[in-house]
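Each remark here refers to the structure printed beneath this line.
With one protein chain held back, the other chains of the complex are shown just where they sit.
The letters A and B name the chains in turn, as written, and every chain counts its residues from 1.
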Amino acid sequence: MSLTKIIISVLVALAAGGVFAATVGSGTLLSLLTQATIFAIFALGLGFLLRQNGMVSFGHATFYGTAGYIVGILLQTKAVPAEAAMLIAVLGIALFAFLLGLIVVRVPGIAFGMLTLAIGQMFFLTASRSRGLTGGADGMNIDWPSTLFGVPVSTLLKPDAMFALCWSVLVLIVLALALLLRSRFGAITEAVRDNEERARFIGIRTLVPRAAVFALSAGVTAIGGVLSALNTGFVSPESLHWSVSGVALMMVVVGGTRALWGPALGAIVYFLVKDVLGDYANHWMAIFGIGLIVVIVFAPQGISGALLRLAGKRRVAADRPPPAKRAAALD
Amino acid sequence: MTEYVLQAEDVAIHYGGVKAVDGVNMTLERGQVRGLIGPNGAGKSTVIDAITGRRRLTRGKVSLRGEDVSELDPTQRRQRGLSRSFQRTSIFAQMPVRKQVELASYKMGVADPGADADDVLRELTLTDLNDVIAADLGYGEQRRLDLALALVGSPSVLLLDEPMAGLSVKESLDLAHHLKALTKRRDVSVLLVEHDMDVVFGISDVITVFELGRVIASGDPAEVRANPRVREAYLGSAA
Partner (left out) sequence: MIHLFNGLVYGALLIVMCSGLALIYGLRRVVNFAHGSLYMLGAYLGYTIASYSNFWVALVAAPAIMLLLGAALDRFGFRLLQDRDPLTVVLVTFGLLLVIEDVVQTVWGKGNLSLAAPALLSRTVDLLGTPVPAYRIAVIAVGAAVAIGLTLWLRWSRVGLFVRASSTDPTTTAMQGVNTDLLSAGVVGLGTALAGLAGVVAAPFLALSPSMSSDVLIDSFVVVVIGGLGSLAGAFVTALVLGQVQALGAVFLPDVAALLPFALMVAVLLWKPAGLAGSRT
């Protein structure tokens, strides 16, 4: 997509969000969509890791929940203003993920998934047991101040404002990632993903780019966590549980990673379907399970892949399974 | 005494009880094309792996322009100008042709990676395919892309591991011609592993013959062709 097209799409998306927020009267619908958007940001981070590194994390909820906790703890101690707390949470998690990434991205295949699962569980257990710091299993309330970036928080928390905020953040993140991927960094990470060995043989040090992608994916997910903390005013160990990571992964797979925005779409579809189905049946879990299986088996590129194919797009990067097998197949 | 642009001294690679390469001495002078021939399993590819850092040396030393590079990893060796292509095509399947070649050039610190990439792509007749995703290329085109990735950034030494593998006679000769021209123009010294005897004898200045992990003959093409031990071991009546 050319730069002009990207900018136009972004402006259209932002405008559409604004119009939507202004015209839709139902607070409940807007709340639901806000939640969907927040989870879309979570899924976007997770999907970015899969798309650029070819890695599946079963512990991404760690970044999501911990972001909320960092904000909560910082606000509790009143150490920094709320705006700074939000920034610290995201950047701190990204930095932590980068350092962690330098160690863990070397771990191949499903072992990486299990590793992230184990790390996630450690965070979950720690949060559940640290009553003093985190409120333990009951979670903690987050003391947001009365204004945030000059805007009264009570206004921000209104369904239309909150939706507009979260949607805008989502769109801007997609923009930022899209621009990043058009840079050298994007080319380097794609090369490393496609053929790590050859990347080394053309002079690329592969560890740092992959750790950087891991850090970015964590940072994006952390943004979702911070927004969630704002939206609900609350954070609990549940947001760190591996089942949350699992659901996010489901959104990524169903949405597809062929397009950068695929996982976000997966999240929104999940919430909408869950809400719609919730009225008619209590079995949304089974339906999602079946849906996941169906997508994986019959439409591995997810909804975004199917949409792009319908739009007749020429095949682009990231629509094939991880490269190791393909390199071997190119005998 | 000539300063060799590449030198392998008493290089040995043993693994799992196999002595794939056992005490090999080889030199490459600047601007030279040295062909490496020998039966399958003679250790030719393993020597390339050793020189480029893909395999660890059990014994011996590899020097690039006098500098000992035996302990350096492939990335470091590439950055010092030691480049290679692969027998099993190794490219970036999901990236467009020009983008990946330009990236390779960029990583070599070339001032104008775009121009460098364009030059190499033109010489290898890949320019028309600049925007094609590598996975969509034909086999021969992919092999040329593999070469392009190794050629950019003007490496001082280029190791080619069966570049003609799977190509037709015409394609092979065309490619050989282009390679010779390109490497002469860019002052690249070449070590070439190949089975296609017409190509090897056609473009090599000197030839080394391998058998069972050892060098059994070395010299200019005429000498090697006449060497009875070589004939017996490998060439048979084909030469």
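The working rule: contacts are C-beta pairs under 8 Å (C-beta built on N, C-alpha and C of every residue); 3 or more make two chains touch, one makes a residue touch a chain.
For clarity, every value in this text was computed on a predicted model and none was experimentally measured.
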| item | value |
| --- | --- |
| Neighbouring shown chains of the undisplayed chain, as defined at the top | A |
| Of A:21, A:86 or A:104, the residue in touch with the unshown chain | A:104 |
| Omitted-chain contact residue, chosen from A:1, A:24, A:88 or A:119 | A:119 |
| In subunit A, positions touching the absent partner | 56, 103-104, 107-115, 117-119, 121-122, 125-126, 129, 242-243, 246, 249-250, 253, 282-283, 285-286, 288-293, 296-297, 300, 321-322, 325, 328 |
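Keep this in mind: only the chains that are shown with their structure count from here on.
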| item | value |
| --- | --- |
| Residue ranges of subunit A touching subunit B (in the complex, touch as defined) | 184, 187-188, 190-191, 194-195, 197-205, 315-320, 323, 326-327, 330-331 |
| Residues of subunit B that touch subunit A when the two form their complex | 52, 73-75, 78-79, 83-84, 86, 88-95, 99-100, 103-104, 106-108, 133, 135-136, 142, 149-150, 153 |
